[in-house]
Each structure stands twice: as structure tokens, then as C-alpha cells.
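Remarks on the structure that follows.
Missing here is one protein chain; the remaining ones are kept as they sit in the complex.
Letters are used for the chains, namely A and B, taken in the order the chains are written, and counting of residues starts over at 1 for each.
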Amino acid sequence: MSIYPKYIRVFKLGVQASMEYRLDFALSLISAFFPIMIQYYIWTAVYGRSGSGQFFGYTYGEMILYTIVAAIVTKIVTTNMDHVIASDIKDGALNKYLVQPANYFGLKLFTMLGQKLFFFTVMLAVLFLVIFYFGNRYAIHIPLENLVCFVAAMALSLILNFLISYTIAAIAFWLSEISYFFEMTGLLVIILSGGVFPIEVFGQTVSSLLNYLPFKYTIYFPSNVINGKLMSSEITEGLLMQIFWIGFMFLVSKLVWRIGFKKYLGLGG
Amino acid sequence: MKTRLGTLKTYGIIYLQFIKNCFIAQMEYRTNFILGIAVEIAYLLSKLLYVVVVYKSDLHIGDIPPDGILMFVGTYTMMTGLYSGLFFTNFVRISDYVRTGELDLLMVKPISLQFMVSLRYIDLGMPIPNLAAGITMVSIGWSALGIPVTAYHLFLFVLYLLSALVITYCLMIIPAILSFWFVNTGGLAGIFYAIWDANNMPMPIYPRLIQRIGVYVLPFLVITNFAPLSVMERLDGGLMLWGAIVPILLLVCVRLIWRKAIKNYSSASG
Partner (left out) sequence: MEEAIKVEQLAKSFTYYTKEVGVMNSLKNLINRKTLTKQAVKDITFSISKGEIVAFLGPNGAGKTTTLKMLSGILHPTGGSLSVLGFKPYERKKEFKKRFAIVMGQKSQLWPDLPAAESILLNRYIYQVEEQTYKRTLDELVELLDVKHVLNVQVRRLSLGERMKMELIAALIHKPELLFLDEPTIGLDVVTQKRVREFLAHYNEHYKTTIILTSHYMKDVEDLCKRTLIINDGRLVFDGSLNQVHGTVNQTKIVKLKFSQSVEAFRLEPYGAVRQTDEFTATLEIAKELINPISRELLGLFPIEDITIEERPIEEVIVSLYNRTQPV
């Protein structure tokens, strides 16, 4: 019972920390604008030249909307938690969590949620403006239920992405040089999640392979919920898959962390 | 003249010493060295996705075919490699020098402080994947377009690469120099990296206004467009000249800002 206030406290601390980095956040929004711009012109050139209305299974409007939404979703769901957690493991900060009743996983999850609350709200507002504007412009009609599903999908993808980071961060139990490592994994995860281009771009083989991995449910799926590409049955299926992957990754992370912890304690004593 | 050459020789010897130092230090930490390369490969992959899109959708920009676009992407990749190898580490450290006061010890050396601060560290691993991939792409594009391999064409290409290197130095050092005045310039640096990536595609893909700004105001677009454009003979006389003048102009500007920054440091810091 008494552990819940603890989670609320770290949640609040997370919110405060995020408020301190408002300027960084604003600037990072500006820098997020450039890749969107580049891709916008690429797709405009691609679609402008060809008579056919579809590339990689997307119409022009869907593709532009995907590009914008995916960039924003990437900003929302990516956390630097793997860095933080890994350095906790490395510098021994994990020790103090071994004796605290509230467990480390919960603390980190709620810190992350607290940090994201502010961004999440701002970004959702930005996103809805974008959708409203482009929806009208490209005559894409987005039903209200898609919007609701999108918010749900985003929340789930935030948690799923956290679980992925949390699992990857456990590598710090085994690897001594970690600073570069997470930069690499982070980028690969974004690519595989469809944060750069929709995964159809990778070709038939790779994208069907990605169906058996959790990544596409963090960026690719929510982005397609909102650009109107998915049917409502596909959306429901996707949401269920997100829940499945959350459960699956939760178990995987537990397992990996248990093995890692054994090694950690073995070193300590 | 003789003393000029003498100074140049001194700096050359010191720069070789820098390279030697960096090599020894990086060999001490081989895992880091290899992981650095791995990270660059990951970035490279994300950039190569653009190439995939270009070929799969048979993208033509104006009358530049996919093979032509490949030359631009290749040049961009090479420049990214050079930037990460020669400048990146140094520029990241500048704000640390200011914050920790480590600059003090560099200021008393009888050698150009700007040289010491901005060129001290050379990363020998990180640029490998980008340079290799970049050179490959340029070569493929070059031969696919049937551009003759003459001394003149090679000279042009290398000349504009050198010009690009100087421009890169000047533009990317600006956020770092601003850290003499502002505590946190990470956000601005992030914006500069994002603009840098606009070079991933040939500039004719952008509207006229953006091209003008990118060539004349913040000459980012000069960096990777002029070398391939020149060998494709798509660069008119005026732009060719501009491509040669810009680096000099920028060097002068950066030099002035640098002086101002140091002046500010020695009168304002504690």
C-alpha cells in the first residue's frame, strides 16, 4: 500500500524535470521540422512525376501525413531511459534500489511517464492541429473513433517502447563500453519501428519479418491509425497486438533482468 | 614568406602529432573504437534508406536521374564522414573547455588557440564507414552517368570538396563558439545537425527560396551540391566563383566571432 505515494512522487519529479528542459524541447521541435521538410519534398517529387497515385501502398496524402505523424510520434515515444538505466547499472546507483521497497522497474516507468506527460500533451495538441489541417487539405477524412484509438495506441506504444528500452538497457550488465552502444540500438529501433520511412519501403521480405517483432507497433502502427490508412478491424487487431507485445516484452525484460541481476550481485559480493 | 612557410610547417608537424596521439589513445580503447564505427553504420543505414526510396520510386529531380542523385547522396555521406572524423569531437568539447576552465591552460600556449581547440582531436574510426560508402556511391554514380574521368573533372570535384570542408568547419563551429556566451547551446547544435541532413538530397528538390537561402545566407547547400553539380557541368560561372569565395568569407567571419568570444572569455570569466 505505502509504495504508491512513492510512485506518485517520482512521477511528479519527472514532470518537474521535464519542465526545466522546456527550451531544449522547443528547440528539438524545430530540429524535428527539418527531416519532415526534406521528406516532404522528396515525396512531392516522387508523386509529382509519376502518374500513378500510389507508392509503397500509400497515396500522396497518406504518405505526407505518415511522414509528419511518424516524426512526431517518434519524438513522443522515444525515451533516453536506456542511457539512464544503463548508467545506473554501471555506476552502482542500482544498489540503493536493491534495498528500497519500491522496485526499480516501477520507479523508472513512473519517472518516464512523468517526464513525458508535458511533451505528450503538447505533442498531441500539435498533432491534432496538423491532422486537422492536412486532413482538410488532402481530403482525408479521419473518423472520431480513429482519433480515440490513436490516443490509446500512443499510450500503449509509449509503454511498449519503454519495455523495449528497459530490456535493451540490461545489456549494460554484460557490456563494459556502453555510451555508443545505445546510440546505435536507439537508431536501429527507430528505423525498424518505421520512424524514418514506413516499413513497406524495406520491401516485402523485411516488412513481413517485422510482423513478428514488436517494433512496428511503436511508431508505424499509431501513425497509420491516424492517417486513415487502416480499417477499424485492423486497428482493433493492432491494439490487441500492442497489448500482446507489452505482455510479452514485460516477461522478456523480467527474464533478462533476472539473469543480469544474478551477474550483478555475483560481481558485488 | 619564409617565416610563413616555417609556421605552416610547425603547424603541420603539430597536426601530425595530434593524429599520432589520437591513434594511440583510440587503440587503448578498442571496444569504443569499434562501437563508434558501429554507430556510424547505423546512421549510414538510415541514410541509405533514402537511396532505396530513390531507386524504388525511380525518382527524377528535374532531369537528374537516380544515378545522379546517388552522386549527391555519396558526396553528402563523404562529407558527413569527414565532419565526424575531423571536427565533431572538437566542437562538442568546446563548451566543456569553457565550463571547466580548461581553456586557461590552452590559452597560454604559444600557438593559435583556435587551432588547438578546434582541431586537437581526430577520430580515426567513425569516418571509415561513411567515407567508404560515400566514395563507392560517388564512383557508381559517376560512371553510370558516363562523366569522363579527366584531370580537370577530378580537380573540380576535389576543389569543391575542399571548399565544402572549410564551409563545414565554419558553419558547424558556430553553435560551439556561442557557448562562450550561453550555457546551453545543445539545442542550436541539434538544429544545425538537422539542417545538415537537408544535404541528403540534391538541392533542386527544394523550392527556389530555400535554395537561395541555402546557397547565399547559410551556405549549407554549397557543401554537398557544388562538387557533383560542377562535374555534371550544371554549375554556371557565377556559382562556380561563389563556391570558391564562400569558404574564405566564412573563415574571416568565424575568425572575427572567435576573437570576440575569447575577448569575452578573458574579461568576463572568473
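Just so we're on the same page, a contact is a pair of C-beta atoms (placed from the backbone, for glycine too) under 8 Å apart; a residue touches a chain by one contact, two chains touch by 3 or more.
For clarity, every value in this text was computed on a predicted model and none was experimentally measured.
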Kindly state which of the options B:107, B:191, B:210 or B:257 is in contact with the chain not pictured.
B:107
In the complete complex, the non-displayed chain touches which residues of chain B?
10, 13-14, 17-18, 20-21, 24-25, 28-29, 100-102, 104-105, 107-111, 263, 266-270
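One rule holds in what follows: only the chains that are shown with their structure count from here on.
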On a C-alpha centroid basis, what's the spacing between chain A and chain B, in Å?
31
Quick check on the complex: what are the chain A residues that touch chain B?
23-24, 26-28, 30-35, 37-38, 41-42, 45-46, 49-50, 55-56, 176-177, 179-181, 183-184, 187-188, 190-191, 196-197, 201-202
Could you please specify the touching residues of chain B with respect to chain A in the complex?
29, 31-32, 35-36, 38-39, 41-43, 45-46, 49-50, 52-53, 56-61, 184, 186-188, 190-191, 193-195, 197-198, 200-201, 205-207
